[in-house]
Every structure is written in structure tokens, then in C-alpha cells.
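Here the complex is missing one protein chain, while the rest keep their positions.
Up next is subunit A:
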Amino acid sequence: MSISDLKHSLRKLEFPACAKEALLKIEQLLVGRVAPTNKQMDAAMEIVSEFVFCEADRRGGRRGGGLNPLQELQLIDIICDYLSACNNETTKNTIFLSLFGGMENQRKLKILCILASMAVSASSTPVLLAVGVWLQQMGCSSPQSLQLVENVIRDHFYLNTTNHAALQSLAGTAPQFVSNFITSVTELYMIDGQNPVKLPPKNLLEVITLWVYTTPTLCTSAQLNAAALPNGAIPMAAVTPFAGLVRWCSLAPLYIDRDAEMVEVQVKKIKLEGERTLKSTTKAHTEWELYMQLQLGVLQSMRAWRRRGPPAALNAQRIAAFTHPIREYTQRLKDRGCDITQDDNLQVSLDRIGQAVQVALASGCVYGNINHLLAALDSLPENRLLKIVVKAHQQAI
């Protein structure tokens, strides 16, 4: 069937039906034993823009309105159905990347965001895995990825706060997605240069802690399970969330008040009835505790990292990079005339860096310039653990 025939047959159909049909046609065009030709690729792209997203008219010009929200929802439903029905991982990723690959289009990105959020809601593993691959291919810290992740966070941690159980189970069903998701999330909060520093919302922190703590292999799962990509595609390296999480845990003591949460619990006690207050106090962790637990989870995950080939889990430079906010904090303490060695928060922070570096180096998952890292650590304020770690490893090298 020629391409023009193909289009012609599609034009006979109305919107939802034509999109459904178009997906099948694209699959036919792109998936085969050999890589598709450029002409086939172009045809597939045209079909996508005319029949799936309805952005172009038959002569390839831009169409005005695009889809309204209801039609978007219909389209998302169709895509979702298609992806779930697809049993070949490669085919699925191929189609998904061809639909949402070129991310210059904000409208498509919006649909993708909805799709991702919906997949999270519905715990739709095939779609989530595809989104995970997309995240990895786009790069976890790319603006598009961040936008998608922000959308998901807003939908599931701000707007809908009743779906913890479903979210928790994601770590088991779609670990690659979760791993890439966490990596992206760490790029959103406690970034150097934010003013004021954005902290992750508590429920997000809770879920991430739970994920990392309960599933030690989670952080490395994207790296371990290589994505099934279409023929001829270039796989992008998976980035583990270790660096980001270590930063969170280390910097958190500087930003979080140890007692802040306690006050909030007391307020809750007044508000709620006796029984429920009891329950919530026994169950709820303060953010401080959560970061402690997260630190433990991260350390465990690092230890669980099994070496296969060169170390690729933790970039030394990225750890060296976040010594900067600690120095700033120290400077502020000095300006106020406080004793650095007596400041609990700073010491806890330095302790955590020391722990993380020690475990990472010991389990051999650090890559990059380790000397440079040790030098950076050496320049930090005095801390006993850190001193021991640095000294030990400098000697070893």
C-alpha cells in the first residue's frame, strides 16, 4: 500500500477512530526486521501529526485548534490501550518514541504529561515503562523531562493525595521508570542557586524514601536493565539517582529544623479526634527522620550495587559540586560568630557526606576524578569522620 493510499484510507475515518487506525499503520511502517527508510520515517511522522495529534491538515500546513481537552483524553485513552495491548517491548518503545520523540512541540508534551500522570494513576506498567525509556532517552535533567516530572508530582502529590498505596507498588512493577523519575526529581529540589531553596513536599519524600528503603536495587535498575530500543537508535546512559539523593540527605540538616515537625504534630493533635491522632503520631515520621531513613536506604542501595564492568553509579564531580552550599552555610555561621564544631546540623551533614563517600568508595561505584573529590572534601569544615575517610582514601591512592 502506498503512503498516499494509506493517508487516503485514514481520511475516511473520524477523529478517534482514525487515531486508533493510524497507530496500527505506523507500527506497520516502522517496525520490521530492518531499520525503516527515511521516507518511511517521514511518512510515519506525517501520519502522526495529521491523524494522531491532528495538528496538520492534509497538505501538511498547521491546523488551528488542535484537540480539545476531551479529544485529548480520548486520544490518550487510545494510546494507552494500544501500548497496553502491545506485547513486544521494542515495538512499543519504537512507537512511543516516534509519537513523543521530537519534543519541540509543547502540545504533544502536554499530552505526554497527561498520559504519564494517567499511567501513574492507573498503575499501567507498560505505559510507565515506555515513559521511563523516554525519560532516559531525553535525559533525566532535560527541560522536557523536568516538566513531565513536575506535572506528575503536581497531580499525584499535590492534587491527589490519596494514592499512596498505588504509588508504593510502582517500585515493584516499573522500577526503571521509578529510577529515572527519582533522578529527575532530585534535579528539581535543593538545587544550588535556588532562592529560597525548594524542598521536596513531605509526601513525595515519604514515597521516595519508601521506594529506596524497601527496594535496594531500585536505584540501579535503569542501568541494569537496558532499554529495548528500536533498531538503529542510540541508547543514552542511564543516570542513577544516587548523586541527587546523597545531596538531599547531606544538605537536608542545613535546611530543616529538627524540631519543626514536632510542632506540627501537636497542632494536628488538637485538630483531630483522639483515636486518629494516636494513629497519626505513631505512624508519621518527621522529615528529619525521613531523611535519616533515606540516607540509610541510599547506603544500602550502594552496597547492593554489583559491579559489572566499570563503576558508573556515582559521579565524583557531582558530589564535589555540592560542597559549595555547605561552605556557604559555614560562612554564615562564622559571620554570626558561632563555633563550627559545635553546630549539630553542620556536623550531621558532614557525617552523612562522610558515610556516603565511604560506602560508595568501598563498594566501588564512584567514577570520575576521585582525587579531586577528596580534595574538595578536605576543604570542608572539620569533621572527624570525614577526616578519617579522606585520610584513608588519600593514603590508598
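Note that a contact is a pair of C-beta atoms (placed from the backbone, for glycine too) under 8 Å apart; a residue touches a chain by one contact, two chains touch by 3 or more; residues count from 1.
Basically, contacts and distances are computed from a predicted model.
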Among "Phosphatidylinositol-glycan biosynthesis class F protein", "Small ribosomal subunit protein uS9m", "Surface antigen-domain-containing protein" or "Integrator complex subunit 5", UniProt-listed name of the chain not shown: "Integrator complex subunit 5"
Omitted-chain contact residue, chosen from A:L13, A:M45, A:L73 or A:M236: A:L73
Touch criterion as defined above, residue of A:S121, A:Q147, A:N345 or A:N369 at the omitted chain: A:S121
Touch criterion as defined above, residue of A:N87, A:T162, A:N195 or A:Q342 at the omitted chain: A:T162
Where the missing chain touches subunit A, by residue: 16, 68-70, 72-74, 77, 113-118, 121-124, 151, 154-156, 158-160, 162-163, 165-166, 169
